[in-house]
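One structure is given here, and the rest of the page talks about it.
Then we have subunit A:
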Amino acid sequence: MTPPADAMLRIRGLSKSYGARQVLRDIDLDVQAGSVMCIIGPSGSGKSTLLSCINHLEPIDRGRVWVAGELVGYREHRGRLHELPDREVARMRQSVGMVFQQFNLFPHMTALQNIVEAPIRVKRVAASDAKARAIKLLERVGLADKQARYPAQLSGGEQQRVAIARALAMDPKLMLFDEPTSALDPELVGEVLAVMQDLGRSGMTMVVVTHELGFAREVGDQLTFMDGGVIVEQGDPRAVLAAPREKRTQDFLSKVL
Partner candidate 1 sequence: MHNGCARRASRLVGWAVCVALLGFAAPGARAQGAPPGDPALQETVQPAIAKLLAPSAVASKTLTVAVALGSPPDDFRNEKGEVAGWEIDILRAATQVLGIELDLRPTTFDSLIPGLQAKRFDAAVGQMGITEVREKVVDMLGTLTSNELFAALAASTLSVKTLDDICGVTVATTRGSREAEFARLHQPDCEKLGKKPIDLLVFNDGTSAADAMMSRRAEAFWVGSTAVSYFVAQSHGKAKVVGSYTDRSYIGIAMPKGSDMAPALQAAVQHLMDDGTYMKIVKKWGLEDGAVTKAPLNPTGILR
Partner candidate 2 sequence: MVRRVTEPEAAQPVVPLRHPGTWVATAIVLMIVALAAYSVATNPAFEWPVVAQYMFDPEILTGLQRTLELTVAAMLMGLLLGTVLALMRLSQNRLLSTVSWAYIWFFRSVPVLVQLIFWYNFGALYASISLGIPFGPTLFTVNTNTLITPLFAALAGLGLSQSAYTAEVIRAGIVSVPAGQTRAALALGMRRLMIYRRIILPQAMRVIIPPVGNEVISMVKNTSLVSVIALAELLYTTQLIYSRTYQTIPLLIVASLWYLIIVSVLSLGQHFLEHRFRHR
């Protein structure tokens, strides 16, 4: 299989099981550079697992994932996949940023320290440079005055925005969002979605697993509906949401809309 020329993310034939339970079945997916892909679906449909497979937080059973033309997590040799050593996988993960549902900020560090930690330790960026960059990122997400606060002193929405800044600090080519607003109080959802919208408009390639259909409609370039480990329907968000072709999509949307 040849790596793609223009797709930032390409997935072919991805399958994964946890023991006897098959969670992902033969997934194919393309995400063009600079576009925003939204993935929706009921819980248990495999959406989060799919994201974890993209940056090799979870190993895969079958199939291939390419990010920016590079095979993720494995090396192909004589038609077989050989798992790459930790060192290689860690290096690849620098180009894929991830934002989690539970924020996962480091509680013993301030907002600023959270952001500069990886650039300093992993990329060996000079501390002063990292700090300057971090302050710019905090300004971008609207939290310039909160740099010395600890996560416990920030609201959920503020924590998630810091988490986004932390992921951006590594200059990723691709950003993954795993239900970024599901753990937030309703009034805080908007500020995070605004940051994500701004990020999408600036040209970042994003894959967003979300329940926020309004966001998908407004910001998404592509919408994917997953159910039971397979992709059921895919297409332009406005088209799919207005007139879903598949019955399962219709059932799902009728429950949430």
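How were these candidates chosen? In short, all candidates are chains of the complex that A comes from, given by their letters.
Here, contacts are C-beta pairs under 8 Å (C-beta built on N, C-alpha and C of every residue); 3 or more make two chains touch, one makes a residue touch a chain; residues count from 1.
Computed from a predicted structure; not experimentally measured.
For subunit A in this complex, the touching partner among the options 1 or 2 is candidate 2. Residue ranges on subunit A touching candidate 2, taken from their complex, read 55, 57, 86-87, 90-91, 93-94, 96-98, 100, 102, 104-108, 117-118, 121-123, 150, 152-153, 163, 166-167, 170.
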